[in-house]
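Have a look at this one before I ask anything.
Only one protein chain is missing from this complex, and each of the others stays in its spot.
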Amino acid sequence: MTMPTQLTRRAVAAGALAAAVALATGGASAQNRPIEIQMWMGLTGLGGETLVKYGEEFNRMQNEYKVTVSFKGQYPEQRAAAIAAFRAGNPPHIMQMFDAGSGDMMGAKNAIVPVSEVFKRAGLAFNPGDFIAPARGYYGLKDGSLLSMPFNVSTAVLFYNKDAFKKAGLDPNKPPATWPELQKAAQTIRARNAANCGFTTTWLAWIQLEQFGARHNLPLGTQSNGRGGLDSELTFASNPAFVKQVQMLIDMQKDKSFDYKGRSNDASASFQNGECAMITQSSGAMGAYTRDAKFDWGVAPLPYWPDVKGAPYATTVGGASLWVFNAPNRTQAELLGVAKFLDYLRSTPVMIDWAKTTGFLPATNAAFKYLTDEGYYAQNPRAAVAISTLVNGKQGEHTGGYRYGRWTEIRDFYHEEVEKALQGRQTAKEALENAQRRGNAALRAFEKTAVATN
Amino acid sequence: MGGQVDTRSNWLPHLILLIGVFITAFPLWVTFVASTLTPREIAQTPMQMWPGPELWRNYSQALTQGSRGTYLSPPAMTLLFNSLVVALVVTFGKIVVSLLSAFAVVFFKFPGRMFCFWMIFITLMLPVEVRILPTYKVVTDLNLLNSYTGLTLPLIASATATLLFRQFFLTIPDELVEAAKIDGAGPMRFFKDVVVPLSRTNIAALFVILFIYGWNQYLWPLLITTSNSLDVIVVAIKKMIGTGAEPTDWHIVMSTTMLALLPPVLVIILMQKSFVKGLTDTEK
Partner (left out) sequence: MQRRVVFNDKLLPYLLLAPQLAVTLVFFFWPAGQAIQMSVLSQDPFGQSVTFVGLENFREVLADPDYVASFWRTLFFSAMVAVLALVPALVFAVMAERVIRGAGFYRTILVLPYAIAPAVAGVLWLFMFSPSVGIVAYWLKKLGVDWNPKLDGTDAMALVILAAAWKQISYNFLFFLAGLQSIPRALLEAASIDGASEWKKFWTITFPLLSPTTFFLLVVNIVYAFFDTFGIIDAVTSGGPAKATEVLVYKVYYDGVHALNLGSSSAQSVILMAIVIVLTAIQFRYVERKVHY
């Protein structure tokens, strides 16, 4: 059964409503005003402020289009709002969507216009090869074209408090490279009372599951992590390395050498205020720590288990990309404006400014090359860590990321089950098995409803 | 109240009531104190229990700039304005709409009267909490997301207020209606000159209850606004806390919280009589 058209019902309801109250809604638009381009973003703080600034700069450069960049809530809320707006026929032109939401977006065949297609229809040159390889792989199709435009690219790294290291008698210039080393350092920090908690993590699933998988070249599921087809099954629970990692967190939680501080970015504050001496975190937090942390800190690549064959591999791309929405009422002129603004955002000066201001990674090869040549990374070794683990790390079959629908929900399954394990209500193995079982159920439901693009 | 109270029981009630006052007031006191401290003083454990010198600075930052942390909140001035619009439109809207419909149900005889009455009555059984998604969908279909209309209109229908007015109207003496008819006054004239003035205390009582109801709306605005310039203050406070790229600006959150709870608290204190009447009447 398919739904009858929304329009008739909407018209009926609108009539009923008009009868209820005669409330005038403004919005008469003059003819020669610039064309409005709406962009929704999910960034706050420094990143958000900077992105808004780019919108304003673009508006000053030309007067055909007026771009409005607005914050609509964190990524999940923003996505829900954008989907509602899409169903109402009026989505934003451009939406910034975080990595985990990519699978859902790709499943929505008619809802989006692939970004390669946007540039093509606008008649602007666009070469996906301009973007750094890991991002290209993550957001691209097999034919090399891009579905969304990588923008704020990040990866997972380890931040550590050098002052706390010194206080604990550890070498502040020798951060732990492996998980066993990290565990030992954290225990020393606790034993010498150099901080209230040795180590914490933000983005539990993203770092301890997704990035962890890439770092050890271990698959999360079949069909090349879901990139090969919607019928992919999650398999991580049967892999002892994932179990060992959760077990390590459980063991460390007991003596506070690891302290769980909540989902998403909740733990960030406890590194920033000195409570936790180490944190695995998105490299995008660099800007905030540079500005606000009142102690000496360093950055190290994401730790790995030396006993996993071939490790360490590269980490994978995180952050967000820009998606272009499709809607029945969109004009060619609007599309052209969208393409021009995206073109501006990916231009080398903007990319360089973005990377320097926020600590996100440059998304294009040209910007990366410029920053390298300029000596930026030589002068800012802390900023060099993330990009080099991402780009120069060893690539493997499973370092290129995953593509799953309903992944935000599946991440929460992982969070919930691991939280239960940290509370001592189940074992590490049970936690991963439950997360996997629930995740697979969600994937099967997604498979049923999704219309795949590839 | 009992005139002779023996000495033994005299201190005990006071003690217990003081405990009650402590339980009630302590969270408010902590909030107020935190709203007068610097972020650093707040982060100090244990936080001091006496106000600091930052009252002016925190409140003016909250009012004119808002939180810069996890959520780019508009200044509290905007938030207060939005809350005020929602509270007042919902309050007056509900009162007017309910007065009219109760008047129709009580003072007229017409086919379908009971049917209409029951249709209104049954809405008591459909709080927004149980129809979150479909109502959201309806508002989306009507293109009312992110508008004051969408924020207020769906909240205007109220079975409670209609029932209250209906009950009160039933007590208006028939003689008054007859007198009006003899004078040749039409129903609307009667409504304006007799019904509304007689309902004054009921309206005041409802005003208090409905103002608090409107001001404290949470789930509805949370659902239907995605533009933060339309956020109401209660929703904005929640968004300022927790998940995001930066630590929570507790000093701003706490001063915004004080600003958010002040208007309804003042209404209760200043209109205590109406409040008690409103509360007990609407629940009958």
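When the chains are written out, they are named A and B in that same order, and each has its own residue count from 1.
Assume a contact is a pair of C-beta atoms (placed from the backbone, for glycine too) under 8 Å apart; a residue touches a chain by one contact, two chains touch by 3 or more.
As the structure is a computational prediction, the values presented were derived from the model and not from experiment.
Participant: With the full complex in mind, choose from A:Ala269, A:Ala300, A:Leu336 or A:Leu443 the residue touching the hidden chain.
Facilitator: Of all options in A:Ala269, A:Ala300, A:Leu336 or A:Leu443, contact with the hidden chain holds for A:Ala269.
Participant: Which residue from A:Val67, A:Met95 or A:Ala108 sits in contact with the chain not drawn here?
Facilitator: A:Ala108
Participant: Quick one: say which of B:Leu63, B:Met77 or B:Leu279 touches the chain that got left out.
Facilitator: Result: among the candidates, B:Leu279 touches the missing chain.
Participant: If you put the missing chain back, which residues of subunit B would it touch?
Facilitator: Residues of subunit B in touch with the missing chain: 1-2, 5, 9-10, 12-14, 16-17, 20-21, 23-28, 30-31, 34, 42-43, 45-47, 49, 96-98, 100-101, 103-110, 113, 116, 119-120, 123-127, 129-139, 142, 153-154, 156-157, 162, 170, 174, 177-178, 181, 186-188, 190, 212, 215-216, 218-219, 222-223, 234-235, 237-238, 241-242, 250, 253-254, 257, 260-261, 264-265, 267-269, 272, 275-276, 279-280, 283-284.
Participant: What residue numbers in subunit A mark contact with the hidden partner chain?
Facilitator: Interface with the chain not displayed, on the subunit A side: 1-3, 13, 16-17, 19-21, 76-77, 80, 83, 86-87, 104, 107-111, 253, 260-263, 266, 269-270, 273, 275, 406, 408-409, 412, 415-417, 419-420, 422-423, 445-446, 448-451.
The rule we apply is simple: only the chains that are shown with their structure count from here on.
Participant: Which integer distance in Å separates the CA centroid of subunit A from that of subunit B?
Facilitator: 38
Participant: Give every residue of subunit B touching subunit A within the complex, in rising order.
Facilitator: Subunit B residues touching subunit A: 43, 68-72, 136-138, 140-143, 145, 147, 149, 153, 226-228, 239, 242-248.
Participant: In the complex of these two chains, what residues of subunit A are touching subunit B?
Facilitator: Per the touch definition, subunit A meets subunit B at residues 6, 9-10, 13-14, 17, 20-21, 23, 25, 40, 43-49, 70-74, 77-78, 81, 84-85, 87-88, 90, 262-266, 268-269, 272-273, 284-285, 288, 292.
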